[in-house]
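Every protein chain of the complex appears in place save one, which is left out.
Moving on to chain A:
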Amino acid sequence: MSKKIDQNRRRALHITSGIVGAVTVAGFAVPFLSAWNPSEKAKALGASVKFNLSKLEAGAMVVLEWRRTPIFIVHQTLSAIENLPKLDAKVTNPAKEEGITRSANSSYTVLKGVCTHLSCAPKYHPEIEPKAWDQEWLGGFFCPCHGSKFDLAGRVYKGVPAPTNLEVPPHSFDGDMLTIGEVG
């Protein structure tokens, strides 16, 4: 130990080993943190769902499953499109800004089929006729669990347990092709 300690050399070694160490830690953090992302299997199960609308008649509804949630797709009739604005006064939140059908298309409505009260499945009742739960029923969804009422665009009636309108999942239309899970 006869030589004098070269402080500059020592500092350079400290800094380089510090940087190399930090880069190593950061590099190895990538695979470990990425492992927490949804796996390919989860991605496949959570991927967007496509549906060809050409076979869906006016007035009919189909149920698809997307991310473990039932999705209702309704092909609105012309009379339904006419009737929906008449209900603006009867619903809690008319959601005018979303358009009459609340979807990106003027004749289809896309909804999460989960009651916003306690997540039961609302039933589709498109008929325009007096019902046990509403004498002036213009068609819509009725939840049999606790009696929540929604119109054909999924807007919740006033005075029922459900607090908010049925949710609209992200979706896009491309001609007759509807994609659930992607905004166009």
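Criterion: contacts are C-beta pairs under 8 Å (C-beta built on N, C-alpha and C of every residue); 3 or more make two chains touch, one makes a residue touch a chain; residues count from 1.
One rule holds for everything that comes next: contacts and distances are computed from a predicted model.
Asks: Which of the following is the UniProt-recorded protein name of the chain this complex doesn't show: "NADH-quinone oxidoreductase subunit I", "Cytochrome b", "Peptide/nickel transport system substrate-binding protein" or "Ig-like domain-containing protein"?
Replies: "Cytochrome b"
Asks: Who touches the missing chain here, A:G46, A:P130, A:P144 or A:P163?
Replies: If we include the chain that is not displayed, A:G46 is the one touching it.
Asks: Can you say which of A:I71, A:L84 or A:V114 touches the chain missing from this structure?
Replies: Within the whole complex, the residue contacting the unshown chain is A:V114.
Asks: Could you please point out the chain A residues that touch the chain left off the display?
Replies: 36-39, 42, 45-46, 67-70, 114, 118-121
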